[in-house]
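Before we start, here is the structure in question, set down as C-alpha cells.
A single protein chain has been removed from this complex, and every other one stays in its place.
Our next item is subunit A:
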Amino acid sequence: MVAKLTTSERQSAAVILLLVALAGIAMAAAGRNEAMGVHGLIVILFAGALLYPVLSAFYAPEPTEDRQASYYDEPIKVGIALAMGWAIFGMFMGVWVAAQLAWPNLHFDGAWSTFGRLRPTHTTGVIFGFGGNALIATSFHVVQRTSRARLAGQVSPWFVLFGYNLFCVLAVTGYILGVTQSKEYAEPEWYADLWLVVVWVTYFLLYIATIARRKEPHIYVANWYFMAFILVVAILHIVNNLALPISWGSAKSYTIWPGVQDAMVQWWYGHNAVAFFLTAGFLGMLYYYLPIRAGRPIFSYRLSILSFWGITFFYMWAGSHHLHYTALPHWVQTLGMTFSVMLLVPSWASAGNALLTLNGAWHQVRDDATLRFMMAAAVFYGISTFEGSFLAIRPVNALSHYTDWTVGHVHAGALGWVALISFGSIYTLVPALWKRERMYSPALIEWHFWLAIAGTLVYIFAMWNSGILQGLMWRTYTEEGTLAYSFLDSLVAMYPYYIARTIGGAMFLLGTAIGCCNIWMTIRLVPATVPEEADLPVKDAVVAGE
C-alpha cells in the first residue's frame, strides 16, 4: 500500500496521522478518566497502528510505474474487507440484542451490556459499519469505471476510508461506555460528529474531483445516486448534530434545537438517512452492478433519471411521518404523509426498472445466485417501499407506531434490500478486483442466498405478527372503557415472536459468515485471470458473470 505512494505523499500521510494522534492526546488529557479520555486513547492507538506501516515503508523506493494508467483499487479492497468485518460484528450484536428481548438474562448483569447500550452498536455496526464501508468501496469502484479515470487522490481515499472507520469505532465504543446523544442513528457525540464532517467533506471533494477529470463525457446515472448520497448525508449530519458540549473535556453536549423543532430536525435527518444513506447509494450499486452482472443495459435510462429526481425531491419532505399525533403542527404531519405516499412512484420506478432489465435473462437469475441476490433485493425494495408509504398514512400509523411492525419494516428494507444488493455487488466485485476467474464456490453463494432469504422472511413475518398483535392489544377497550390488556400482557404475547426473530437473524448472520469464508477462499485459492501487467493485445470484452 504505502510503497505505491511517492515520498511527498508518504509525508502527508505521516503528518495527517501525527495530527490525529495529537488530537487523541488532547482528548485523553482533557477527558481524563471520563469516556472522552478513553476515546482519546483509542484515537492515539488507531493513528499509531496506521503510522507504523507508513513509517516502516517510508524510505522504500518510489513507485516507477505510471499510476494514471490503472485504476486505484487498493482502498476498494480494504473497504470490502472492512464492510464484511463490520457485517459480522453488527449482525452478531443484532442477534444478541434480539436474544436479550426473549431471554433478558443474556445481559449478564453488566451495565455495558444492557439492551439500551448494545442496541445502537447493532444499528451503527450494520448501517454505518457494513453499509457505509460497502458504499465507500463501491462508490470508489463505480466512479472510476464510469468516468474512465483514476481516483483524484492518492492519500485522500485512504483518509476517507480509515477516517470513516475511526468514526465508527468511536461511535460503537462510546455506546458501550454510555456515551450517546440519544438521537436515533445520530448517537455519537460532538467530537466524533466533528471528525465525521472533516472526513465526509473530503469524501465529497474527492468524488467531485474524480468526476471532474472524467474521460467519459456523460456522467452515468449511478454517479448521480452516489453524489446525492454523499452531499445530502453531509447536510443532514451537520444540521442534526449542531450541539454545544458542556465543556471541552466532556463527552456530553446539548443540541441547539429546542423541543418539537429538535424532534422535526431529528426525523428529517432520520428519514433522509434511510433515503440517502440506505437508498440512494445502494440504488447507485443497483444501477451499475445489476447491468454488469446480467450483461445487459438498464431497461430504461430515462426512467432512471426520472426516478432519481423524484426520490431526491420527495424524500426531503417525508420525515415528519415519524411524528404523527405529536405536538408537531398537523399540516406538517400531513405534508410528510402526502410526500411519503407520492414516494411510491419513483421507488417502484427503480424497482421495476431493475426487474425489467432482467426480463429475458431469467435463466441467468435461476443459474447465478449473485444475480439472484440483486433480483431479490429489487423485489424487497419494491415491497418495503410500498409498506413504508402505507405505514406513513396517519390512521395506519396509529396502529403500527411504537410496535414491532416498524422494526419488521426496517428489516425488510435493511436485510432484504440493503444487505442483499450489497452482497450481490460484492460477489460481482471481488473476482473483478482481485483479478480472479470466479468466486471460490458458487454452492456457498447459494447457501448464503437461501439463508439470507429464509432469515429475512422468518424475521419480518415474526415482526408483522407481533407488531400487529401489539398494536391491537394496546387499543382494545373493555365495555367499561378501560384498556383490556396491560402492557405486561402484550409483552408476554410477544415471547414466541421474539424467539423466531432471533432465529431469523441468526440465519442471516450465518449466511454472512459463509460469504466471508467464500471471499477469503476466493482471494487465497482461486487462480488469477491473467498474469498482472502481461503484455497482451486487447481482446474482445468478455462479460463477467458466466
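As a convention for this text, contacts are C-beta pairs under 8 Å (C-beta built on N, C-alpha and C of every residue); 3 or more make two chains touch, one makes a residue touch a chain; residues count from 1.
As a convention for this text, contacts and distances are computed from a predicted model.
Protein name for the hidden chain, per its UniProt entry and selected from "4Fe-4S dicluster domain-containing protein", "Putative FMN-dependent luciferase-like monooxygenase", "Ferredoxin-NADP reductase" or "Cbb3-type cytochrome c oxidase subunit 3": "Cbb3-type cytochrome c oxidase subunit 3".
Touching the missing chain, out of A:L5, A:I298 or A:L323, is residue A:I298.
For the options A:K4, A:R145 or A:H237, the residue in contact with the chain missing from this view is A:R145.
Residue A:Y71 is the one among A:F58, A:Y71, A:W348 or A:W434 that touches the chain not shown. Between the chain not shown and the residues A:L118, A:V221, A:A251 or A:A506, the one that touches is A:V221.
If you put the missing chain back, the residues of subunit A touching it would be 68-71, 144-146, 148-150, 215-216, 218, 220-221, 288, 291-292, 295-298, 301-302, 305-306, 309, 313, 331, 432, 538, 541-544.
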